[in-house]
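What you see is the complex with one protein chain gone and the rest in place.
For clarity, chains are labelled A, B and C in written order, and residue numbers in each chain start from 1.
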């Protein structure tokens, strides 16, 4: 056998590219906002690709989505109202809805065509979450939505692609937007922001987001988990008006999960939580040295 | 700008390949045992490649070598005698020699041509360690050497490439060899084994090594750290006749490092140590489910 | 625009690979004999791939098939009976059937699944030729068929993939098979053999086929045409019991085409014919220096 011959080329940086073997290009479309594709890879199963970048894979999306959602949820004593920006695959709301405490989730994604694509082609991602009666799905700009609403949430989850020059998301990564987010939190609320690559040497996005959040929130906790399909460590930033993720023991987390969740998880538990928040020295140093504060007037773009 | 046009293709699995931009192919040679190359990449600086697989990079080798060496050294109360198998770049002995407690390091690498190549072309890796008077460097088979010596060590570090069918290393990953290792340890000694990829979905080598060590040692602690040039999480296994890496607080580790090390580290410290040993649920599950015990008669090969 | 991100990798030699952008993997199947795929490329439209090698493309198959079929047909004064071995796409018989003189075409292809695949997915290739009442399609081994028949043909066309070790075709490239071919020709008949790459530096297959035919036929005329999807010049060998392709002027060829064809061609005409048979010095030299005669007992395999 001569090896695989169809490949998806995913450029991670100008000097580093990942190739995933391709079994099928299931669907390709150009939405109003981006090029969206569903492909079947040999390495990671069915994947969503936006503008040529892998967004999530059937095989390891559980790592990404559990790492994104559960820390901010678990450390909150009683998350009833959750706001999700982005997350078109439906897997972020899936994880939020797994908490029995949750009574209402508002998900706002600007690209209805991507949501529909995921609904049709990624059943393993959403697993029916779009039909959960607790979910209100809105297809519009998340910032505009939050500006006009007066509702407050216990947990806010920003699951947005890192900003590229042509992309729709750059105004959702700024100090102004994070200020708006803070104002829409209930007292003691928590926020989590997917923050891009966190591999040593490619943390510019991650550290800039963490630093920008620091300019708005009293407590900010960067953390990371490896998502293999993304090519390494992935960064998340938890910002909080109260609860402290470092203050909970593995046992407390496990017992809270047990009490609250309607089904078992694959990646996240007490030890996973503790591992994610214990960053190595060089990562903490990069975070400490960051001075960028992203603002509407000085946006930030990645490769 | 048209993008980079020279690339090193590093096949990680049959379905996944990493491309590193290439600035220079510094040196290529076929030794008695393997094809060895020094290249300069745009992504990770100067790299050693053996049989077409990236072995270590200038930019992030400190992560790999600190993660490999320091846990087993730090948890040992007074490591004076250290044995290293492999580690041709000289960076493993560099980290061991950084502990002031160390009085003698025996390093045995079968491929003298690779050691010479690294000595000539990777000065940033060895940083003069080959000239440390505490080092005895032997160019021969590590197993044969350990079989004929009666010397015992406080810490043994196995820094060997994962076994490929044609490669020289497969007999250094078996229960029989690990039994020999155990017999060459001083009471209360520790061992660490570089264990291959630990990304979710590619942990076969890592879990098999951990399970094989469990058949020989009373206490076995798998851990992982992300080495970006290797494409994700990398696995290590610590086996111990006494000390327990989970029993030490971050503060204790930091104060022991402070007392013992002759220079600051880049990656490893108390929080890093704690993060590495707190594996997520799915990783612990893969480790728990493993049944393979590698033996001389039933060797193990990777892609 | 970030460039294309899905690619078909087609290894031409161990040192040279072509990448075609991929729009769709239309169909993939493993037949009894080979892996067969239909893909849609950005470079060459819809393509047939066998065992990872591009076989023919929508965009330039007319060059290959016209170059293969028409010289041997045109120099024959009255081709009525034609035998085709291989040619599963149906385009070779399409070109033969375009000659009004033709009354009967026997096509023998061993892989009925490939024929069906092409029939279903490559309508632009066969354009209904499989339904021409003059065609007899047989799904069996061409050599076995010719051994048992007593029928003789005016023109025989061998449109077979170059032999790879695991492939079904190696016995259709030997002196013994060419002797059988010669015995199935009418007096004054002509044969053409698709002969693999003819780019300078990769002509081993081409020159070996030409030399093997020389050991059997009185007159042998190698020629070449560029098929872009194949990455350069492609080789063909015309063997003849009489007619001489070098003896006809461009005008004679054009007038014979005009008299005989039922539709216009895209690539082939008098000047094209003359260009194809006028090989440069270095190609003629490679052909002259070849000493290999492929035999059943000493088969020939390509990369």
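Brief remarks on what is shown
Following the convention adopted for this analysis, contacts are C-beta pairs under 8 Å (C-beta built on N, C-alpha and C of every residue); 3 or more make two chains touch, one makes a residue touch a chain.
Bear in mind the structure is a predicted one, so any value in this text is a computation, not a measurement.
Touched by the hidden chain within the whole complex are the displayed chains B, C. Residue C:15 is the one among C:15, C:165 or C:251 that touches the chain missing from this view. Contact with the chain that does not appear here is found for just one residue of B:6, B:100 or B:258, B:6. Chain B meets the missing chain through residues 2-3, 5-11, 22-25, 28, 39, 49, 51-52. Looking at chain C, the residues touching the absent chain are 3-4, 7, 13-21, 41-44, 59-60, 62-63, 199-202, 225-226, 228, 231-233, 250, 265-269, 271-272, 274-282, 284.
Methods note: only the chains that are shown with their structure count from here on.
Averaged C-alpha coordinates put the centre of chain B at 54 Å from the centre of chain C. Chain A and chain B have CA centres that are 33 Å apart. One inter-chain figure worth recording: chain A and chain C are separated by 54 Å, centre to centre, where each centre is the mean of the chain's CA atoms. Residue positions of chain C touching 2 or more other chains, listed in rising order: 3.
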